[in-house]
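Some chains have been omitted; the remaining ones sit where they do in the full complex.
Labels A, B, C and D are assigned to the chains in the order they are written; within every chain, residues are numbered from 1.
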Amino acid sequence: MKRKSKIGLPPGEVIFTGNQKVEKVNIHYLKYNSESIFDIILSNHAEIKFANDASTVDWYDIRGIHDEELIKAIGSRFDINSLVLADVVDPLQRPILEEYKSGVFLILKSISFDKSKFKIQVEHIGLYFGLDFIITFQEDHSDVFETVRKRIHNNKGLVRSKKADYLAFALIDNILDQQFVVSDLLQEEIERQEDMILEGAKTESKQNIHFLKKEMIKMQKSITPLREALSRLSRTENQFIDKKNRIYFRDLHDMVIQVKDRVENQRDYLNGLQDLLLSEISFKMNEIMKVLTIITTIFVPLSFLAGLYGMNFENMPELKQQNGYYYLLGFMLLLVVAFWVYFKKKKWL
Amino acid sequence: MKRKSKIGLPPGEVIFTGNQKVEKVNIHYLKYNSESIFDIILSNHAEIKFANDASTVDWYDIRGIHDEELIKAIGSRFDINSLVLADVVDPLQRPILEEYKSGVFLILKSISFDKSKFKIQVEHIGLYFGLDFIITFQEDHSDVFETVRKRIHNNKGLVRSKKADYLAFALIDNILDQQFVVSDLLQEEIERQEDMILEGAKTESKQNIHFLKKEMIKMQKSITPLREALSRLSRTENQFIDKKNRIYFRDLHDMVIQVKDRVENQRDYLNGLQDLLLSEISFKMNEIMKVLTIITTIFVPLSFLAGLYGMNFENMPELKQQNGYYYLLGFMLLLVVAFWVYFKKKKWL
Amino acid sequence: MKRKSKIGLPPGEVIFTGNQKVEKVNIHYLKYNSESIFDIILSNHAEIKFANDASTVDWYDIRGIHDEELIKAIGSRFDINSLVLADVVDPLQRPILEEYKSGVFLILKSISFDKSKFKIQVEHIGLYFGLDFIITFQEDHSDVFETVRKRIHNNKGLVRSKKADYLAFALIDNILDQQFVVSDLLQEEIERQEDMILEGAKTESKQNIHFLKKEMIKMQKSITPLREALSRLSRTENQFIDKKNRIYFRDLHDMVIQVKDRVENQRDYLNGLQDLLLSEISFKMNEIMKVLTIITTIFVPLSFLAGLYGMNFENMPELKQQNGYYYLLGFMLLLVVAFWVYFKKKKWL
Amino acid sequence: MKRKSKIGLPPGEVIFTGNQKVEKVNIHYLKYNSESIFDIILSNHAEIKFANDASTVDWYDIRGIHDEELIKAIGSRFDINSLVLADVVDPLQRPILEEYKSGVFLILKSISFDKSKFKIQVEHIGLYFGLDFIITFQEDHSDVFETVRKRIHNNKGLVRSKKADYLAFALIDNILDQQFVVSDLLQEEIERQEDMILEGAKTESKQNIHFLKKEMIKMQKSITPLREALSRLSRTENQFIDKKNRIYFRDLHDMVIQVKDRVENQRDYLNGLQDLLLSEISFKMNEIMKVLTIITTIFVPLSFLAGLYGMNFENMPELKQQNGYYYLLGFMLLLVVAFWVYFKKKKWL
């Protein structure tokens, strides 16, 4: 992903700098309170009617942030600062937390691990919430918040009886849960690599470790700033977060620390694997060298002796001796035995 | 250990995410004050009668946290927040400290080192205490607090004359003592590896160091957050901890710093061992190369000479000389001596 | 770049310590408010008339800081401390922020990446702004602020309707955008190196990684102190920055953190590449050693056998056997097959 | 050193966990003021009469902390908390500072370097002082405070005219002086290793560096927490330290930082030595490989030629040529010269 496209533009301009993943924008609009629920998918942004109903929570789930006009329309409706909107449509923006008069703004990264491609997929998520509304932004159509949506429908947990702050908590919690899952998958992959190396260093091992390290850096990049953001969110005092719910945000902070610890441990682990791989190669090379040296040490002197008695000097008395050949064979055998003992003593055999 | 099972659940749901280690839940109920003591093991959680007697300390030692119903029952009885309960049954939860109106909550990790399997076993421990009660949670039936229990029975030390805060201190102290023991065992193991390497690098060495490093990471993972938790516990001011007893919690904080220092030093030590191993391999390879080179350097020219006089040219005057063979042998000897001197000078021999 | 030339001079002396890049000084003078705009390039510094018009923003863009007299003249006109002026003309000065009674002073580094020379070009930029004027200093004639200048002319964005603080923001934003672009180019280069290494370690790889690391250090050197400066700028309370505009400076701070994160990740990445390169070389060497050992192991014993039967002993019964030669050939074949099987088992083939 | 022995004991129990080094306890009791001095060695702890004389300073120097009864007796006499006493008799306890109502408590480590065994000896020192008394605890009989004692006897320096706080300062200063000496000895040892490596990597070098690193870790372990303790001591405000003397404790803090810096620099130095050693080995191996390759490259083709003309084909016209042998010898010489030139060009010779 590049930032080039932003050069020369006034700061705060709402320009989508990512890759457009979907053709059309989908807006999932969910309105609920403890009694009723109303769910609709809008494909045309003109259809949205921004309700202002304090008795319900309104969740606008925008899928397709490439539509800059829509983003601006929403921004002006909910009185969102244009710098926020610029961050929403910039997938390179790292996780942040900003508090405004009209609401709280968060950038998050939803991650998933594509095992076949050995790659972590990062989805840029914007989240803006006030007292009784919440807006989530993403480019992809896939529903990263599927499980939360189901819970609202089935009225499981506390979400229906609480305001937008609790929904925000549930959504962030959902994203952190996904990070745990990715961390689990990476752990499996790392352990698979470890087993491979312990069986014997192979050419793939070194590249796989390298790729895993790269994905690890990517993951850490999305978690480290999130930690800071959630730390501030758990301590902040504003009108949008009910005092009683602050404990939930502290729990999020605790979760993100835990993921961060895990990723750091896994990086340590990978570095350990790399060291192991290198010493594995060194050992293997050592073994090869030993074979080479043993062969050379044993056969080179023998060959020399054979060459010696292959010379054509007219006067070589040994050649005329009756048992000269057998004496030589005996001496050669002795040599072999001597070397054998020597190598045994040196622990090369 | 995975977190997958939690995906899609409302946050704060009490779901056991570990491996069930025991069939039945055992509840060890101990009630004591300085005069009397009452001890019973209950196997059915309906049997528990939650006393509310300020004149005694009540210790409920729950072994078997897979029974989510029991955990919830206890939670509602002692007015424990559901996020706490969710942490109690989640063995992946790192050590934390949370203060509530009804009590203080701690997650700890009791560790032991299985020498035969070369593995650190981690047991997830939850600890919740108020003024006159304490609840400990673990999955395994083995009694990690055995020594404290004995002290209470034998009325050794101060524990019988103090309230629940002192018991909490004694329990945490007990867990930290176990960490010292594990650290001792790891130290022994590291020193054994060092001796092995100094005797000569072997194939096991590299893998053993790798495994020890892994266990070290595991141990550090359970100690680092504990340090933070105990630091806060030693400074906190709440009604559950007697001012006079605060000195004990400072002592715990000091202990955990000491274990942390040790583990960090041991990791440094292990990294040093790995460097040593690598230079050991390099030296060994150097030695092998030297032998190979000496053999080659001495015998290859000799063999060439032998081959030279093994040629079948009709006109090779040397071959017809009476003492040609002996002259050649003499020259070969000279060559060997010359190489010998050369290698001595180069310090290869 | 050296600092030698400053030895022996009184501190705060305005001495240009960089390389003079241009012959003549150009001063781009731009005066604007929301209604009107006035733009002129002056080549003689005597031509400048320092206006003092609160209704417009005056931007003096000095290109050519080697003219110490001009710098001093401007300094005395705008009441700028001589230490500031000394920093303006010292290209080795790292990014800083200083607040004075007459204005805010910033040192920035504008960077660009010269792909052909594999080098990051750093341009030293001084920026001084008060309520209604802004002075930028650079040595090179090239217009690093071209895009901002265009925006002012085309009245795009908010810049025409705001005061000097917003222009300062726009200029810094422009420089940070360039750093993103350089970071993108470096990323491309790193990935190109990675592909090269994965195809097989080549001699250039090791030097290219070394050069990239060097440029990375250079880039980090200009970003790390900038972060600190912008952090303070985003928090400072002075009369030159409108309270409403503070949000823009916070955005700059966020941007610089992002570039810093990227550069750090890229350094990690490069270290990973170096490790990959080293294990790649080790693997290749391993492969070469294997070929060498196989050849030696197979042919040395065979050669010995051939040498043995090339000896000239008079009494070697094998030589006189009718099929001796064929028996030997058969035995040699057997040996080759045996080695083949052995190497297959050892996974060397 | 192990902590196992403490498992199962109530916390704060006074249990000696070190190795008993002496048979009997010696108590050196020194009582002085600016006019008079009284010095006695007691071997039976019942003999001690704890004076309470504000006009003199009383220094109880306990050598032999394995006598737990004595420690407890002193503890109860001077109103010392039992956790302090437990730390006094636990040689694994890291340096700490604790302030109590009855006095200030410090754990220190007196170190010495045994050059023959290449080992740092650590002696665990406890120090407790009030306004007019000071108690020092150690296990060994050797007098680590000898120089201070002499100064008191000879009335050198300020110590006789000051209270217990100044004596405490002098004792700690004495221990820090010893650490400087050990650091000097280590420096000498490191430089000796460096010279050895620069002369040519030897087998001992790698092990010596490893041992030095180990001792370095040990030293750092006793200094790092001491720094923290002395930092607090230099800032603390309590009745036991005269305000005028605070400057001395600041000086101690400065000293310990200096030792710490040195040890860290020496560790960097050692790491540098290890890198040097590794590149030294690589260079040596390179040199050996070159010799091997040169020998092989020159003689193998020559040997092949000799072998070729040693073949017994009936029809080999070269063999029958009058000067064939001399032509071949000439060709061989040519080959050798060609290789020589080639290797010279490749800079292998």
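List of remarks:
Note that a contact is a pair of C-beta atoms (placed from the backbone, for glycine too) under 8 Å apart; a residue touches a chain by one contact, two chains touch by 3 or more.
In this text the structure is predicted, and so the values were computed from the model without any measurement.
Here 4 identical chains are displayed in place, and the whole complex they belong to in this file is assembled from 5 copies in total.
As a working rule, only the chains that are shown with their structure count from here on.
The chains other than chain B, kept in their positions, cluster through touching into A, C | D. For the two copies, chain C and chain D, the CA superposition rotation is 145 degrees, given to the nearest 5.
One inter-chain figure worth recording: chain B and chain C are separated by 41 Å, centre to centre, where each centre is the mean of the chain's CA atoms. Spacing of chain B relative to chain D, judged by their CA centroids, is 26 angstrom. Among all residues of chain B, those that touch two or more other chains are 278, 282, 285, 289, 292, 296, 300, 303, 307, 310-312, 316. If the chains shown are joined wherever they touch, the resulting network is a simple chain of contacts running from one end to the other without closing. Considering their complex, residues 147, 150-151, 156-159, 169-170, 173, 177-178, 180-181, 183-184, 198, 247-248, 251, 254, 257-258, 261, 265, 268-269, 272-273, 275-276, 278-280, 282-283, 285-286, 289-290, 292-293, 296-297, 300-301, 303-304, 307-308, 310-316, 347-348 of chain B touch chain D.
The residues of chain A lying in touch with chain C in their complex are 2-4, 6-13, 81, 83, 92-94, 96, 200-201, 203, 206-207, 210, 213-214, 217, 221, 224-225, 274, 277-278, 281-282, 284-285, 288-289, 291-292, 295-296, 299-300, 302-303, 306-307, 309-312, 316, 318-325, 328.
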